[in-house]
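For this view, one protein chain was removed and the others were kept in their places.
As written, the chains take the letters A and B, and residue 1 is the first residue of each chain.
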Amino acid sequence: MNSFKRNLQEILKYPSAIAGSLIILLLVIVAGIVLATIPYSEAIRLWRGGEEVWYANPQYAPPAWINYFRKEKLPVSFSLDSLETDGEKIVTTFEDVDGTTSRTNITYTFDFQADVVPQEMSLYFDAVYVSKQPFVSIKWITPDGRELRVGDFGVDKRMTYRLSQDEKLKRRLGGVVPMVGLFADPNSETGVPLKGTYQLVLESVSFEKDSSIHAEFVFFGQVFGLAGTDHLRRDLTLPLLYGVPIALAFGLLAALGTSVLTMIIAAIGAWYGGWVDELIQRITEVNLVLPFLSILIMVGTFYSRSIWTILGVTVLLSIFTGGIKGFRAIFLQVKESAYIEAARAYGSSDIRVIFKYLIPRMIPLLIPGLVSSVPAFVFLEASLAILGLGDPVLPTWGKIINDAQTNAALYKGLYYWVLEPAVLLMITGLGFAMLGFALDRIFNPRLRGI
Amino acid sequence: MSKDTLLRVEDLVLHFKTQKGSVRAVDGVFFDLAHKEAVVILGESGCGKSSLAKAILRLLPRNIDKYSGKIYLEGDETMAMDDENYRQNVRWVRMSLVPQAAMNSLNPVLKVGDQVAEPMIIHHGVKKEEALIQAAKMFQHVGVPVDFLDRYAFELSGGMRQRVAIAMSLVTAPALVILDEPTSALDVLTQANIFNVLKRLKQELEVSFVLITHDIATSSELADRVAVMYAGQILEVSDAHRFFNEPLHPYSRMLMASVPRLRANTEPEFITGQPPSLLDPPKGCRFADRCPKRFAKCAEEPPVVNVDGIQVKCWLYTS
Partner (left out) sequence: MTDKQRDVLLSIQDLHVWFELRRFGFGHAGYVKAVDGVTFDLHFGETIAIVGESGCGKSSLMKTILGLNKPTKGKVIFENLDVGALSGEALRQYRAHIGYVQQDPFGALAPFMNVQQILEEPLLINGVKDAAERERRVRKVMEEVKLTPVDDFLHKFPHMLSGGQQQRVVIARAIILEPKLVVADEPVSMLDASVRVEILKLLRGLQEKYHMAVIYITHDLSTVRYFSERVFVMYAGNVVEKAPVNSIVHNPKHPYTAALMDATSDPDANNALTMRELPPGEPPSLVNPPPGCRFHPRCPKRIENLCEVEEPYDLQADDHLVSCWLYK
């Protein structure tokens, strides 16, 4: 359509509109990709997963990229699973001794260049046997060629061995904490860890024909992934990414629902006048003095914290506000237009006048307001979550901040935990605000004439 | 220039800058006017009449593309004056304006008397009481009861508000008042009343008028001279008697023929087509595509020809 093209051209004249649109476009693309790759049920499973899902992650780990800003580099978390072969890093050898007894050697090799020791190193065993446990002995080879005995034990079907919690190992290392002891540079006074290639060698013997053994070596560094982890070892990229579609959906649906319903109700009131209009006016006046947030908090506390309930209540409470008065004032003016009188003269019904003649006149005014109100709703959803009234099952930005707060993240210096969702919130708000601002400039001068 | 000439406009140009290009709203306008005379600027809507008024009074918007030409007011070249000098000594002191739709743009929260007194206070630095006395005098001249000084604009009828606007333009005793469509939105009787007022003012206050209008019939109520404007240009400048009896320019003739008359039995004829866009007006005669007399030469810009004192911009009159 011609006027659409013209409006688009005009929008492109505002740098802020372009920047805002780009931000929104990017968010929408991210939301699309996220929804396509992580189904809703999967997201919820992961988010609610706890230790079983997230055992391989460190706790409270800032994102890996903070190393770029640090002089003292922190070790990055990783895991090596003997079920997968990964070049040099995992080497598994198998030797059949006599048809029943067999030896399996697993060697994990990794490069360590950090200035700080890891939080923890663990082995997650997975043994197959009927009655006789396989036996494993573990060696630690340092970059300078020293070989340390770590431990020897029989392996249960599923068992976890945490190096830092092995009291015997601690004693063997001379009473120092295993993580420090294992990485210690013998020539250094300061206890700076030795850099280079380390190896962890598992030598196991199985005593049954079909017995086998696998182990996943998990190196719990001090930093993790792109976004870091929380108190439950959860990778924060999940809620950060999943928060995009949720924030957009909530913000857009609430803004759209509120604006469209407000407009329709205002149009109906202005058109019919009389008691209909009076009623709408009175409801609005009452609603204006009702404490909006308190009602939401009450609904969240006593009824349901589902995002859909909150969305519904938010829209309901936002319809009858100042907006309805503004729309009404303009509708009352438009109502008197000659073209509406003409429409009545050639037989338009009331409904047709409202939807075909009154409302389309308002749409140019509606759009900037709608776009500008999106951030408010995004922030509202986040605020509720921060107050602990977020949807209990959904991974959202507000929920991250809420978790961070209950775990005293700022007190502990875990700034990433709060800053990441906060920055995303700000970018989203900024995108819509910038576009809304430009749209307002474009659409409003034309409306002054009505 | 004769000694009696009050205003003389030569080749006045005012172009506006817009997104689509330059709008040539005033594009080489000329006319002159003697003391105690009224000249009518006649033209269709959008031909640049109000822009001409703005150009003469230097009431310019910001999007000016070109503003040039010469304006002599009692021999002084006002285009050469700097803005401050112009504001202090010309606008509203020697020339003033009743803008289009003035009666609807009075300040709704000020008493009309105060509004009429305002220019006196600003330009002559007089005290408010003195200015109000002057305003009351003006009310008498334009036929507004003096007790209306204390009323607000919304309490007055359209005709009364228009008279107030006229009083406001006259209160500083300028030699020239430009009236932009002073009666267009008014009823016949009110219109006729305002013209009675203007005729009387012309005699009593010895003021000259530039009357801008598209209404040919009522313009004859005041006109001593007539200038016909079309697409930013002047096509004919004539004296009223000759113009209303028999205009020369083909456009003027067709305009005259389009006027419905109450007292004659002629059937009015309309002019087909529309005026050209001022964004990109045609090269030659701007009236050519509607002109029944068009011939080969009209593809070039016609000169202004003097036919017994009437100036016509048309190839038909070149000998």
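The rule is simple: a contact is a pair of C-beta atoms (placed from the backbone, for glycine too) under 8 Å apart; a residue touches a chain by one contact, two chains touch by 3 or more.
Predicted model, so just to flag it, every value in this text is computed and none were measured.
Contact with the chain that does not appear here is found for just one residue of B:223, B:278 or B:314, B:223. Among B:91, B:214, B:249 or B:313, only B:214 touches the chain left out of the display. Think of the hidden chain as still there; on chain A it touches residues 2-3, 337-339, 341-349, 352, 356-357, 360-361, 363. Panel shows chain B; residues 38, 44-45, 157-160, 187-193, 195-196, 199-200, 214-224, 240-241, 243-245, 254-256, 258-264, 267-272, 274 of it touch the chain omitted from the view.
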